[in-house]
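The complex is shown incomplete by one protein chain, all other protein chains being positioned as in the whole.
The chains carry the letters A, B and C, assigned in the order they are written, with residues numbered from 1 in each.
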Amino acid sequence: MVYKERTRTMPTKRKLMTPQDVQGAWAIMPTSAKEGAESWRMTDSLDLDASVDAINGLIDSGIDGILTMGTYGEAATLTLDEKKRFMACLVETVAGRVPCFVGTTTLNTRDTIELTRYAADLGADGTMLGLPMWCTPTLPAAVRFYKDVAEACPDMAQCIYANPEAFRFDFPPPFWAQVADIPQVVSAKYTAIGQLIQNLELTRGKVRAMPIELDYYAGARIDDDISAFWSSGAVCGPKPTIALRDEVARARETGDWTKAKALTDKMWWAVTPMFPAGGFREFSMYNIAIDKARMQAAGWMQVGPARPPYDMMPDHIRAGAETAGVRWAEMAKEAV
Amino acid sequence: MVYKERTRTMPTKRKLMTPQDVQGAWAIMPTSAKEGAESWRMTDSLDLDASVDAINGLIDSGIDGILTMGTYGEAATLTLDEKKRFMACLVETVAGRVPCFVGTTTLNTRDTIELTRYAADLGADGTMLGLPMWCTPTLPAAVRFYKDVAEACPDMAQCIYANPEAFRFDFPPPFWAQVADIPQVVSAKYTAIGQLIQNLELTRGKVRAMPIELDYYAGARIDDDISAFWSSGAVCGPKPTIALRDEVARARETGDWTKAKALTDKMWWAVTPMFPAGGFREFSMYNIAIDKARMQAAGWMQVGPARPPYDMMPDHIRAGAETAGVRWAEMAKEAV
Amino acid sequence: MVYKERTRTMPTKRKLMTPQDVQGAWAIMPTSAKEGAESWRMTDSLDLDASVDAINGLIDSGIDGILTMGTYGEAATLTLDEKKRFMACLVETVAGRVPCFVGTTTLNTRDTIELTRYAADLGADGTMLGLPMWCTPTLPAAVRFYKDVAEACPDMAQCIYANPEAFRFDFPPPFWAQVADIPQVVSAKYTAIGQLIQNLELTRGKVRAMPIELDYYAGARIDDDISAFWSSGAVCGPKPTIALRDEVARARETGDWTKAKALTDKMWWAVTPMFPAGGFREFSMYNIAIDKARMQAAGWMQVGPARPPYDMMPDHIRAGAETAGVRWAEMAKEAV
Partner (left out) sequence: MVYKERTRTMPTKRKLMTPQDVQGAWAIMPTSAKEGAESWRMTDSLDLDASVDAINGLIDSGIDGILTMGTYGEAATLTLDEKKRFMACLVETVAGRVPCFVGTTTLNTRDTIELTRYAADLGADGTMLGLPMWCTPTLPAAVRFYKDVAEACPDMAQCIYANPEAFRFDFPPPFWAQVADIPQVVSAKYTAIGQLIQNLELTRGKVRAMPIELDYYAGARIDDDISAFWSSGAVCGPKPTIALRDEVARARETGDWTKAKALTDKMWWAVTPMFPAGGFREFSMYNIAIDKARMQAAGWMQVGPARPPYDMMPDHIRAGAETAGVRWAEMAKEAV
């Protein structure tokens, strides 16, 4: 679909989301890049047409919410102008059909507040928010960061982007005990389910803890409060993601979790080739390039190259990423 | 009970355990230390009488297996002579009533093999085995280490001690794919359930993945193969540990997991005070001292001080550890 | 002095600096903040009057060059607008009297290029440039980053900001072997003199290696090519910094290094209280707040508070920082 950018009027503000509003399958959206976007010479790298198609495709497939502009959504490598235009395109295309959270992590509190306010004005429901990462954050500084943004942007919900590797911070239990009382903090995107479990009681009813889709079956079985998850696979083909959500819901009714588990096992089979032998440390050196190569290989949406400086990876790592994409696409066909 | 050390004859060798033999609640045993054992001047720091009482207490309470001489069991700080004498005491006291695995992690392959053979000769069932940690291990070196020990000690089962912090190694999926084919590798003691889940299919039927008791409810719900766990709480009072095992077993029959979950929530409440604000990094600077202080405060067994050089911790961290111990003891009373 | 911002015309472009042009004492300038700048509510935190006074003070004292907007210069926490206005004020105030390099490190290649071009248009001589730090950089990505910026901004010199802690990159010898051939790379700001020494032959004649003032005596003695250094002490009072430069120059003539050494020893005495007991890891959690507290306590210039989120530190760490500032001021008096 051809997307035409336009001047727009201020939307009527929706009211602040609650943890109870965060449910189901939330897709992580990359920001599609034009061919050649791996070069510094490309000043406008956004492929908004591809983005619009993907957004509509996700919503049509039944996705419950959208998170974007984290690591894979390239918050680090989009220019400020691209961020603003992508946000606008996203909010306008979504048009209130599902909640959407845009990443507003920057190098400091004030830039984050400014960008978060911009997103709020566009009508975004929330921010997926990590920590400034030039210096190693301390516990008090991390807590205050989220408090400051909440104070400055009271009508924007916050999904805490709890990625210890990117943000050099362990997000320990005392952190959760403190941020749980910020009304704007409605959800948390975890990378490790162990940490999610550890914090569950500290945040119950106050913060919706979201595991990755690979851990959703696990989370759902252990606690009824785990009723939402994030999916980086959705943009490789949303059917398995939606199927998982629905199978878990069905299992919660029937008590028969066989299919939810089998689907999860299949997902693990699909993603395993994208993890290098060097473990999470090696993965984190190439994660954007890996995930975009995987998504591109899956063929469901047009994602284009990673933006500089994160577009390079060794051939054997690219091959693993592509295999993971192809496997997901194969699984998506079966899930029809 | 007063334990009398004696010369002993070679036991009849039992056959190699299998993953299927690893079931239920496995207690992590500290090696009780005499008063004053925080000083380098104490050459014989073992309080074997207290150990015997604890071993018998654990078995009488219904524990399914014993793991010892990992981090809390002070593999790092026992002398070689103490290790050998403690192993002997343990194996003799257990007397085949439950399987027991002793830690034989050292700074290199050959010392580990020698100590593992010694343990095998005593009649231990297996070794809980981490990696030499002077240098950062690589994937091929880590795999070969476990292979070498298996080749050298074919009748000793191995429980892989997957502690990334202590051993400077991520234990990534390709590691598990390779060690799963070593027949001696029958189980894995995980610190992070996220990693356990990630590797589940790679090791199914070949390696029993053991989460900590705090994650056992979670693990059990998500996969029937998760049928064993490790407990550092058992020596703070084994009743909650045993109750958890039994509640999970009951839930597997009835489908009603309410009590297993409630017990798990209670356990999290009990342990939370022992984690410092600085997160896992800070915890790992004091972990032995923290856990021994917690166990001592719980009052179920006599553990004594941590051995040098790991016996010091700030007062506020000690206070948290002791609160955790007291809470567990309180919970153990209710669990009667 | 009261500084009045104004619209300005494009300066005549000076030609690209060479490593040979980088000589003597280069001051690291903080970006003075108004009272209250530790709050997110302050949108215009720049105290340009104080900056102008400091810039003139440094130049009047005889400083050879200015580096700014690194870690202490708060590249991370200034807004884009503040960065641009501070750069303009700096370049205009310096007015070609000494070379000045402004930091243009951002989260990605393209933002860095845009900001570097902006600085070039203002008339800045170069950029003090670190690496994007959301992801861990790889060797090829790091090299390409500097190449891309050089290609895009051919008339801007680059001072490589080799801070392994901030940028998650070791800056190993193969990196230097490759960037040495980029003509724009004229200097390198090292934090560790050991690494500087290791790379000296790889970059001789191509990149001026700059140690911190504390290591300048050492560097100067070992190699004549080490003829420039960076000083974070200059803004605590420039006299010791200038005296060191001159003593080293004198010693190079006379062969008598006694005074240069004594001055260096005095500097170590002055700065030691600002390093926390936890070593460099702990220092790096509070470095901006520490250095601004130190500078403020020294009383030579008005620096104001650190900007959010990096303005908090424990009291005992603040006390150490302030002692270091007071000691420097004391030393500066003696150096008259």
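Worth a mention:
Rule of thumb we're sticking to: a contact is a pair of C-beta atoms (placed from the backbone, for glycine too) under 8 Å apart; a residue touches a chain by one contact, two chains touch by 3 or more.
Quick caveat, the model's predicted, so the values are computed rather than measured.
In the entire assembly, the chain absent from the figure touches the shown chains B, C.
Residue B:Arg307 is the one among B:Lys239, B:Arg294 or B:Arg307 that touches the chain not shown. When the missing chain is restored to the complex, the residue among B:Phe86, B:Phe171, B:Trp230 or B:Tyr286 that touches it is B:Tyr286. Hidden from this view is one chain, which touches subunit B at 40-43, 71, 75-80, 106-111, 113-114, 131-138, 140-142, 144-145, 148-149, 151-152, 166, 281, 284-288, 307-310, 312.
Not every partner is drawn; the one left out touches subunit C at residues 139, 169-174, 191-195, 197-198, 200-202, 214-215, 217-218, 221-223, 255, 261, 265, 268-269, 272, 275-281.
We adopt the following convention: only the chains that are shown with their structure count from here on.
The fewest steps needed to get from subunit B to subunit C, moving only between touching chains, is 2. Measuring from the averaged C-alpha position of subunit B to that of subunit C gives a distance of 50 Å.
Subunit A and subunit C have CA centres that are 37 Å apart. The residues of subunit A that reach two or more other chains are 281, listed in rising order.
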